[in-house]
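A single protein chain has been removed from this complex, and every other one stays in its place.
By written order: A and B. Residues from 1 in each chain.
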Amino acid sequence: MSTTTTDLQDEIDALGKSHDNHHHGPEKGVMRWIKTTNHKDIGTLYLWFAFIMLLTGGAMAMVIRAELFQPGLQLVEPQFFNQMTTLHGLIMVFGAIMPAFVGLANWQIPLMIGAKDMALPRMNNWSFWILPFAGAMLLSTLFMKGGGPAFGWTFYAPLSTTFAPDSTDFFIFAIHMLGFSSIMGAINVIATILNMRAPGMKLMDMPLFVWTWLITAFLLIAAMPVLAGAVTMMLTDRNFGTSFFDAAGGGDPVMFQHIFWFFGHPEVYIMILPAFGVVSQIIPTFARKPLFGYSSMVYATASIALLSFVVWAHHMFLTGMPVAGQMYFMYATIMISVPTGVKVFNWVTTMWRGSLSFETPMLWAVAFVILFTIGGFSGLMLGIAPADIQYHDTYFVVAHFHYVLVTGALFSIIAAVFYWLPKWCGRMYNQKLAKIHFWWAVISVNILFFPQHFLGLAGMPRRIPDYSLQFADFNMISSIGGFVFGASFLLLTYIIVDCIRNGERVKEPRVWPSAKGLEWTIPTPAPYHTFDKPPGKELILAESSHTGAH
Amino acid sequence: MISKEEARFLSEEELLKRQRKGATLTATIVAMIAFGIFFFTLYSNM
Partner (left out) sequence: MLGIRISPFLSAKNTSLFNIVNSINNKYLNIIKYFLIPLLLSPQFLFAEYAINLPKGVTSVSRNIYGLHMTIFWVCVAIAILVFGVMIWSMIFHRKSRGAVASNFHESTAVELVWTLVPLAILIAIAFPATRVLIDLENTEKADMTVKITGYQWKWQYDYMDEGISFFSNLAQSSKDAIDNADNRNKLDHYLKEVDKRLVLPVGKRIRFLMTSNDVIHSWWVRDLGVKQDANPGFINDAWAKIDKPGVYRGQCAELCGKDHGFMPIVVEALPEADYQTWVGKQKAAQKAREAASGKQWSKQDLMAQGQKIYSSTCASCHGVTGQGIPGVFPAMVGSKIATGDLKKHINIVLNGKSGTAMQAFGKQLGDADLAAVITYERNAFGNNTGDVVQPSTIKSAR
């Protein structure tokens, strides 16, 4: 092995031979990125991939909002409109939000638990490099005869089986690959957190971001194979004459929805639990106060995760479920707001009588708490089974899940990037510009999504390319908000690229003077290899953001 | 997890080896659970 390899196994070999040659940098050129097993490189790859996918899915959202700007059909055919809503959803969920969180996990988990690297670095490389191919395959369906998948990101049978375009088989293969990537990523996170922690770091010493990711990884392990099962059954229904979801052959289309949502509901928590973790790191830093109720945060996260597996059919109140089933799923669903409420109350109490300052990451974190909570309220309303009759499949639902996923998950990712980016690249972004960007985005996103509550209550169904005139005004407002919000990402791109290339250099290990955590004890920018010597118990306790040593 | 007391007597290299061994075991168990869930999903619908 050459001295430029970066594999942990080789690290061990190198350690055995000599202690002089293991402080080497990355390989030069493009092969660095293709062959890399370094958690920081892979984290960077994940984050850039997610960002490109975010812009791609965002462009599709612009097409959707442009068509909905006015009643009538102006720009696209209904079939193409359906392809846009479908791929927008799939790309944002599987291409943007999930990979972005895995990228953050790759960068931060080893730094936060004092480990040299992820536990399985070679698999780490593999789980990233599947993604661009799966993403490309998914996008390539748009150019195929008959167009791409046009059945919504929930791909209900039989619209996605008997009545789907030929490209659906490519869609199925892409989902399988994305699932493989996620499962391998989750295995790596679990093995890293359980086995690679610095000696002496107990589970309850871990920062909350690590905790939420540990729980998320278990959700992934339990949910993604179910999705793989669902698309496998679709594949055999389409090509090998089985009738899992076809009533004419003894199957049941509603069974598809049960299987899909058994995956789908934990999936939404996969996208929000790491966001809880991010916010729980940022708020104590800028409140200059330890996180309130650390252990209750851990228990709340775990109970949200457990409950997420027993509430799936609240997406299916109108499928003809027996009344007892609807009651159970209603009660279980509204129960989730208890642990979720605990988390919100804990964040608010962390801020209470702190010494608050509003640097860019804090602005995004505060916006997260407020706007995610609004999404939580509409979620509670949707959980009431009889009321769901009027909300189900309307823009009220669209508004709800965009509040929890855009102003929830996406905002937390942006917050995390602004929080840790200076540590990663040793440069500070233009803070003034970043604040302008924040206000631009946070105002426009509300103009985009808040009127959609009204549209839904006024009776506009989701996934329609054209609407009656009574919905025209709010759609126009929403579209204008959408274009302005979409444009804000051009500024975000500039801020990040400008930071990496020309940003003011930062030398202090503790980029934010009030921040706590092992990641702030290493030099800035984070060297290619960190924690050759694991941190000691004293340091671990001193750097805990929740023990009161603040 | 390796406790502080155990770690005190290990070299960097030995510590890493011990951690990696545990990690491989964890990963294997978790991967088997994932496969199990996949096949159970199919089996329960047959």
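As a convention for this text, a residue touches a chain if its C-beta (ideal position, glycine included) is under 8 Å from a C-beta of that chain, and two chains touch if they have at least 3 such contacts.
None of the values given here were measured: they were computed from a predicted structure.
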In the complete complex, the chain left out here touches which of the visible ones? A
One chain is left out of this view; which of A:I113, A:A150 or A:I259 touches it in the full complex? A:A150
Absent-chain contact - pick from A:M335, A:M428, A:V484 or A:I522: A:M335
Which residue of A:G179, A:P207 or A:G293 touches the chain not shown here: A:G293
Counting contacts across the full complex, list the positions on subunit A that touch the omitted chain. 66, 69-80, 82-83, 142-147, 150-152, 156, 158-159, 162-163, 165-166, 246-248, 252-254, 287-296, 318-320, 323, 326-327, 330-331, 334-335, 337-338, 341-342, 344-345, 348-358, 366, 369-370, 373-374, 377, 380-381, 384-387, 389-390, 392-394, 454, 457-459, 461-474, 476-477, 480, 546-548, 550
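By definition in this document, only the chains that are shown with their structure count from here on.
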Footprint of subunit A on subunit B - complex, ascending: 1-4, 6-7, 12-13, 15-17, 19-20, 22-24, 26-27, 30-31, 33-38, 41-42, 45
Complex contacts: residues of subunit A adjacent to subunit B: 8-9, 11-12, 15-16, 115-116, 119-120, 123, 183, 186-188, 190-192, 194-197, 199-203, 221-222, 224-226, 228-230, 232-233, 244, 255, 259, 532-534, 536-537
